[in-house]
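The complex appears here minus one protein chain, its other protein chains still in place.
Order of writing sets the labels: A, B and C. Residues in every chain begin at 1.
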């Protein structure tokens, strides 16, 4: 099916049909519950937005549902740190390699010499990246993060969900362990609680799947705003993050996703997935019911179906 | 630079220039020496062949140098096993995920429950895949492997280098450990030495970088022969192996290669790299001097330069 | 209770009472079943023999039941290798440290640099030790092992159970993996199947708990036969193996056993435990029902009770 030949009507109909078809899979998963606020999400929620390279968007399902970015925010902070201090300095502290371990694992920080997080998509790496963001203090750093997030999502009202941020902060001992371990090894510097505070706020940036679709479209469009063609991030940085999205964007199921779906994508435990199909479109999905890897079950199925029908795989 | 607009002359000149430019990097690496025959390779060798989607090829440097496929053969055996018993049965025993561990590591076979090799590109996974090839005995299985290798390389004379095979076989205790551990866990069945014998033979299949370029072109061309358009492997299987080439084709440096070069590629310790740029070209390089990850230093640099100049990254 | 003041009658009565008391615990465990012959043992079997420093023995329960030494044979082979090539050369290849890993784990062989088994009580270490036994061929080595076993057990009829040996040999892929991994790393040399063949035979040496008690008494008696006072093994070697029995003799529960019972002991998956109370007595128990660590549940309880009542702890 040639998606570029479809009329807007056909497109919307197809998306609506897909959402209806796949909503039943949401019962196969469970909502993340390590944060009370996440646990209260409706597991049956399923929504999708597709944003084309000309900026037009198509939506279906629960597209107005707000959720927090969680791990998807790792893309925003990575883009910002890469701009702030350049790839060389970022990758001096954080590797580029996928890891077969869980996203919150601490084992390789001890076993790999010299110690460093294997990539910026696992928690340790993402915390290290957040510590590299420029700014005189946390409010300034957060402001810069939000500014980038707003430009990527094309919405100046995007902001932090305070309740989720506070909830996150109070249940984050694993992240504290990662951070102190990294400070011990000179990977991060300064006040650990400050670094984590910024990290928890970034994870709690609130969006809809339409925001994610726009963000994906910017990355798919080589860093340029699909409507204004304004450069939001440099092309090579957009390329770098899309690569990470393929090799380690879907937690411990990134390899299977690359084979079964084949498009750069980053998921979060709130159930969102942000995808960028190079030169073609951005796709945002939300579906809070998660599989055992922490990926949206409904979202995964939706993307797999669309990728097959629209031949989106980059491979 | 738009490679599709270049004349054959320009193309060859550019390749020759690139080979000359990069040959000096070969002194940064060392020839693999765990097998005597590999250790005798000339570290200064550097050659490249590019095969376009119409079947035309361009070469530069040491393109006539023969070397053994080594890990590149894992692509051939995986394609054959996928055809023989289907992806579902193959991936029931071998995972799809990249691993942060060395290619010959045994640790995760013990620590991951239930035990299974994380992917078919690490030695454990590749041995398991070889055990899945159909055939009444080893000679028949080898014949089938060679037939596929010959069609992929467009050369009916492609064959096993006996000396390297025997050398390989006599220094393979790590692979024996992997195989017995897997048989203990029901991942492989039957006679371990038989399975390894076939595996060592497959690793010793001898080619030039022109053979690798053709093979890459078949994969880039969705499984079809670029000259005859004949289907050599099904499109979806070609897609699967190209995906593995991105997520785990370059040993423990696959993530960095995906970022820095961005094309599906599989390397071997003999110094060969087989690349497939989807819908555009196949590239074969040889350069026996290896970096610490086991990848050709000269080959890596060549591919990085060409990817940048010709904008080959799929991301 | 002062055991040295008890009459033979009191002693036997107390042992019989203890066996009766503890037999009910045997239902908490399960017979090892990875080898068919082991799986056919009666889980309710429970027997004990105590051999004093003057050679007198007291028995209760199923003392005539024959079983194979399994891991208890690691003590015999270690004593022989220590005599044959000396502690320095043995401990150059095999460490002296307890390990928190399972007895058949392969992980640390890869992660510890340079690779070596942490101690001679885990399978890897024991296989390495067996490979160090002197002799022109396996029959001679086995003969030497049997001679030592016979002197330690005071019974010239002690021999290998062929059926168990063959069964062992046919289900030993994990041990093969350990052995090949070690040969790769220069820890063992020569023919792996030959080394393992000797190892499987040593594990299949058949004894009763009275044999084990005598062996324990020799070790408790600083290497001298308790009846003839003849030196069977040098005092310092007896001391070395008693130390290993404390730090790593009871698989992954050695630390708990040292605290709860506090006497040097070595267990086997057939359900036997050989204990040596320095300068006081040897104790042999049999009880094929095992706990999750591979130790005899009934045997453990018996030893714990006797240690408390007779104040046997060395700490």
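A few comments on the model shown:
Note that in this section a residue touches a chain if its C-beta (ideal position, glycine included) is under 8 Å from a C-beta of that chain, and two chains touch if they have at least 3 such contacts.
Owing to the predicted nature of the structure, the values given are computational and were not obtained by experimental measurement.
Although one chain is omitted from the display, it touches the following shown chains in the full assembly: A, C. Which of C:14, C:77 or C:119 touches the hidden chain is settled by the complete complex: it is C:119. The missing chain, though absent from the display, is touched by one residue of C:96, C:150 or C:231; that residue is C:96. Among C:242, C:266, C:280 or C:301, only C:242 touches the chain that is left out of the view. The chain that is not drawn here is touched, among residues A:2, A:54 or A:173, by A:173. Where subunit A meets the missing chain, the touching residues are 105-107, 109-111, 173-174, 176-178, 180-181, 183-184, 192. Contact residues of subunit C toward the unshown chain are 95-101, 108, 112, 118-119, 239-240, 242-244, 246-248, 252-256, 258-259, 262, 264, 278, 313-315.
By definition in this document, only the chains that are shown with their structure count from here on.
Residue numbering at the subunit A/subunit B interface overlaps substantially, since over half of the positions present are found in both copies. Taking only C-alpha atoms, you rotate subunit B by 180 degrees to land it on subunit C; that is to the nearest 5. Mean C-alpha position of subunit A lies 55 Å from that of subunit C. Measuring from the averaged C-alpha position of subunit B to that of subunit C gives a distance of 49 Å.
Centre-to-centre separation of subunit A and subunit B, using mean CA positions: 32 Å. Residues of subunit B found to touch two or more other chains are absent.
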